[in-house]
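Of the protein chains in this complex, all but one are displayed in their positions.
Let's turn to subunit A:
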Amino acid sequence: MLRLEGIEVGYGRVAALRGVSLEVRQGELVSLIGANGAGKSTTLKTISGLMKPSAGSITWDGQPITGLSPREILRRGIAHCPEGRRVFPHLTVRENLAMGALLRHDKAGIAEDLEAMYARFPRLRERAAQAAGTLSGGEQQMLAIARALMSRPRLVMFDEPSLGLAPNLVEQVFEIVQEVRRQGLMVLMVEQNALAALSLCDRAYLLETGRVVRSGTGAELMASSDVREAYLGGRAFAA
């Protein structure tokens, strides 16, 4: 289980997170929703070790992991699939996937997982020797997800996996996210598309200006009037 307690993070003197507490329990898919700048990506970056909190604690399976390097966090089974896909544009698709498995040394297991990724994403097999920068946006997103899974994580964090994708691809991405959860992995997802995020998840947290202002099951958040108005466009569309 992942647990954040009272996490505070700043960019210089600007506070980005002002005491965020949240949990991801075994087998759960948890969504973080909120407006731009609410601190969703910062939360993920703090968990994966890219940013150091100035206060608060992060525990993973009861062990403190606050302030560890991204390498140590990944070693403990938490993978971060960053916003904007961030595939390595001049590495081939295969090399990108190899980067995902950088910390592993079980050759047979890596080969097996690579085969599984190619089976799940046939486009990646077709383009295995191609530079990742030449792939379409959707293909790059699939590659980024597959790369994150190549580390055999127990928890995957997806940051805006549907960003900038055509509607049919958005659906595909969400299907993959659900598949990942069905395989028994924990998922923490940041998503701008609040409706999708809330209908997929077990539980969700609503962030506003660096604080958790609401939490509950997806259905509970969807039912709350302020979430409907601010993030699901309830009134605007009804009118």
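Brief remarks on what is shown
As a convention for this text, a contact is a pair of C-beta atoms (placed from the backbone, for glycine too) under 8 Å apart; a residue touches a chain by one contact, two chains touch by 3 or more; residues count from 1.
Simple rule for what comes next: contacts and distances are computed from a predicted model.
Considering only "Glutamyl-tRNA(Gln) amidotransferase subunit A", "Phosphoribosylformylglycinamidine synthase subunit PurQ", "Amino acid/amide ABC transporter membrane protein 1 (HAAT family)" or "Ion-translocating oxidoreductase complex subunit G", the record for the omitted chain gives "Amino acid/amide ABC transporter membrane protein 1 (HAAT family)", by its UniProt protein name.
Among A:99, A:169, A:195 or A:230, the one in contact with the hidden chain is A:99. Contact with the chain that does not appear here is found for just one residue of A:54, A:134, A:199 or A:217, A:134.
When the whole complex is considered, the residue among A:2, A:74 or A:170 that touches the unshown chain is A:74. Where subunit A meets the chain that is not shown, the touching residues are 48, 50, 69-71, 74-75, 79-80, 82, 86, 88-91, 95, 98-100, 102-103, 131, 133-135, 137, 147, 151, 164.
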